[in-house]
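I have a structure I would like to understand better, so I am pasting it below and will then ask my questions one at a time.
With one protein chain removed, the remaining protein chains of the complex are shown where they sit.
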Amino acid sequence: MADKTIYLDFEEPIYKLESKIQELKSCCDDKLAKDFNKEISNLEKKVQQMLKETYSKLTPWQKVCVARHANRPHSIDYINALIDNFMPLAGDKSFGDDEAIIGGLGFFNGQSVMMVAQEKGNDLESRIRHGFGMAKPEGYRKAKRLMDLANHFNIPIISLIDTAGAFPGIEGEERGQAEAIASCIMEGFKLEVPYIAVVIGEGGSGGAIALAAANRILMLEHSIYSVISPEGCASILWRDGAAMKKAANALKLTAQDLYKFGVADEIIPEPCGGAHRFREETIKRAGDVIAKHLAELKKMTPQNLSKDREKKFLAMTRIAKEG
Amino acid sequence: MADKTIYLDFEEPIYKLESKIQELKSCCDDKLAKDFNKEISNLEKKVQQMLKETYSKLTPWQKVCVARHANRPHSIDYINALIDNFMPLAGDKSFGDDEAIIGGLGFFNGQSVMMVAQEKGNDLESRIRHGFGMAKPEGYRKAKRLMDLANHFNIPIISLIDTAGAFPGIEGEERGQAEAIASCIMEGFKLEVPYIAVVIGEGGSGGAIALAAANRILMLEHSIYSVISPEGCASILWRDGAAMKKAANALKLTAQDLYKFGVADEIIPEPCGGAHRFREETIKRAGDVIAKHLAELKKMTPQNLSKDREKKFLAMTRIAKEG
Amino acid sequence: MNWLLDYVRPKLSVAKTEKDVPDNLWDKCPQCDAMIYGQELAKNLYVCPHCGYHLYLRPRKRLNMLFDDSEYTYLETPKVKEDPLNFKDTKDYRSKLKSAREKTKFDEAFVAAYGKMGGHGVVVGVMNFNFIGGSMGIAVGEGIVQAAEFAIKHHMPLILVTASGGARMQEGILSLMQMARTTLAVKLLKDKHLPYIVVLTNPTTGGVSASFAMLGDITIAEPDALIAFAGARVIKETIKADLPAGFQKAEYLKKHGMVDMIVDRKDLREKLICLLNLLSNTFVKGE
Partner (left out) sequence: MNWLLDYVRPKLSVAKTEKDVPDNLWDKCPQCDAMIYGQELAKNLYVCPHCGYHLYLRPRKRLNMLFDDSEYTYLETPKVKEDPLNFKDTKDYRSKLKSAREKTKFDEAFVAAYGKMGGHGVVVGVMNFNFIGGSMGIAVGEGIVQAAEFAIKHHMPLILVTASGGARMQEGILSLMQMARTTLAVKLLKDKHLPYIVVLTNPTTGGVSASFAMLGDITIAEPDALIAFAGARVIKETIKADLPAGFQKAEYLKKHGMVDMIVDRKDLREKLICLLNLLSNTFVKGE
């Protein structure tokens, strides 16, 4: 995946330079190598500088594009890299198995965890299999079942959030998409184990919060988390789908915004140039931050873990009462 | 319903006499009334005697026929007669509302109860609506939901059992009929409220026990409760569906058998001639017996109610261990 | 667990009340197009006397209809941060709020009150669809949380009457968080075994349906109410096909197992009282 590089609009100058470097590298034979080496090295420095400039001041809309980047590591990549002996579990025990949400048990730093993760897929075949990361009711009911299972065995839960939103369609409506999401949120509050949610890409509305009523909400530096997609917001409020950049600005959906609002507890920094360029390093950093929070939560009693979640969400958006 | 009388094979002599009485009654005018009255009275005594003879020694197969009699009071009749302010509740909160199982809250002798009951329907239209009393997975999941709701609010549960069995079909299999029944049994054991099951007609196999992991199992005098229908048993073991009378004998499926085995806790006597002849009186008697057991169970603590159920089912079919 | 025992009337100032809209006008039924005289419509609880269509019932009328003798006390509208995103689309959010307030005479899209219903102390919360489409922002979410907290404090059941287009976009992620916060409010009620009854009215959609609205112990819907997660327009665009008849209507939801009963508005109060009677007369724990 990572080699089939996809560039974003605003990365065009960087893309051009990188192409030139490739060109130079490929045409250089041993005789010319020395001359070229210097130029390649200069160009590479230039690229670094441009990445830094670009990525240090991404606009909200650019963040949206980075968060959705096809080469960005997906849940499966995080699980493959961070989880040993992953045992995928399947099914909602009532209707089906929806692979838009994958989950299962595995070791994270030698410690049992339950992973519950939204997966978008990487190519057409896997995107279809994973329902483009948009879960149906049975997906949320599977998530609920796995969270309940983890709770029963006192196993911490890590959810990875990466979805454009819950599946909008007849099947979803007739099987109770609303009920499934609501019950999945409720399940989060019932848990007496550590529960950490990590927004790794796109945190889309109700489909995202279903897996994020957690003790900790962590966000990748260039991830987003929003009540509605910028496109959807633009078409409703501006009556113009093309106004998505304005909407992205207005919605305050970046990790940095959410941290300011107190919704995100910590931002996981991405290497300069973004997770889609530095997949392994990004995953490693995410693993480190998750491990830190998990260690903190593991010090709490089961009751306190539940109380911690309640306190966090009760306090959120509330002005401290006087008297 | 009750006026559209249906007679069973073995009731033919009774039927003939009753016809004759009807005839005499209809053709008698005032002048002849006195002469006929005596004869009618004699014939009626005769009918009573024949009913007594027939119904005091029904064969198991005859019991099966009586238990399935179309005029026998159904769950809806019990609810209408015994429950005040019945508030039907619907749905499994995940797929559908299966009216093969009806349920809801109501007052039983001025006391809140949750009714969970299998209903076969009385005519073609209602039989279709109630799925001929054969519940699909969503029916058992509704039952489970209602039992859980009752438990949450500390409300006793009365289940009425009258089914040929769980729905056997593609829809049932693909939505987890087995899981739904198993979970419904499990729910019974989780309850900390009084839970009384009454077999009012046909207690058919897994479809019946799903609603009968109860503190008390009561059976109408001419009801049956069996692991398999006599017809099914005959076709498997005798390889001859017509051997159902032999199978009915062998299966020991009458209320009297079950009482002997210690599976049924009490038999509710039906008026001589059966529930299908004396619907109101039968329902009244059932109500009285249910009330008695409910009063007993209400003396127990929530924990003891659960323990009582566990003890009952652990002891069942177990030979007391030595040492 | 009897939530009737320690009913204490709390001291709270009566909130602003919705002004009566004049009833001496004619209104058109959106379903059968019949013209109905305002007073007749009001007398009929805003149900079309010709076709039975349930028109929108404003919060004050809803509360009047539900409480004994139409007597109740509003809970205070919670103080929350206004326009936390400084949101501006083609016009700014603050001006939208202002005109919604002028139009409805309410501070926000949710109002709660307590009082008696069939003699039972009870908290009733009502969403105001005329207030920016009944959308749920911080104030609505906090209103629901505080209604639940009040119910818990005073050991009362909570009845919520929903009507909402979904989340309040203009409050961004903070409106989305109200899905979690209102779900938590329901969880706190359940922890105390207090009844939580939902009355779904037309329309209840999006983030409201996907949180507290679908978590009732018992769920009632008004006839023909639209109850949905995703909007029909979005679904139609996605599948590029027509939607089934009655799609996302109350009856459809009931058929699909999501709703316990569909209750005509004229019977609603009576049914709710019956449920309260049934849920309050609970089994008394043994010795």
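Annotations
Each chain gets a letter, A, B and C, in the order it is written, and its residues are counted from 1.
Following the convention adopted for this analysis, contacts are C-beta pairs under 8 Å (C-beta built on N, C-alpha and C of every residue); 3 or more make two chains touch, one makes a residue touch a chain.
Being a predicted model, the structure only gives us computed values, none of them experimental.
Of the chains on view, those touched by the hidden chain across the whole complex are A, B.
Shown as candidates are B:A81, B:V263 or B:A291; the residue that touches the absent chain is B:V263.
The residue touching the chain not shown here, chosen from B:I6, B:I128 or B:M186, is B:M186.
What chain A contributes to its contact with the hidden chain is residues 85, 87-97, 105-107, 110-112, 138, 142, 149, 152-156, 193-194, 298-302, 304. Residues of chain B in contact with the chain left out of this view: 166, 168-170, 172-179, 181-183, 185-186, 188-190, 205-206, 208-210, 212-213, 225-228, 233, 236-239, 246-247, 250-253, 257-258, 261, 263, 310, 313-314, 316-319.
One rule holds in what follows: only the chains that are shown with their structure count from here on.
Shared contacts of chain A and chain B, meaning chains that touch the two of them, come down to C.
Each chain gets a centre from its C-alpha atoms; the one nearest the centre of all protein C-alpha atoms is C.
Here B-C and A-C are compared, and the pair linked by more C-beta contacts is A-C. With centres defined by CA atoms alone, the chain at the far end from chain C is B. Chain B has its Cα centroid 54 Å from the Cα centroid of chain A. Per-chain Cα centroids separate chain B from chain C by 41 Å.
Remark: chain A and chain C have CA centroids separated by 34 Å (rounded to whole angstrom). For chain C, the set of residues touching two or more other chains reads 214, 256-258.
In chain B, the positions touching at least two other chains are 93-95.
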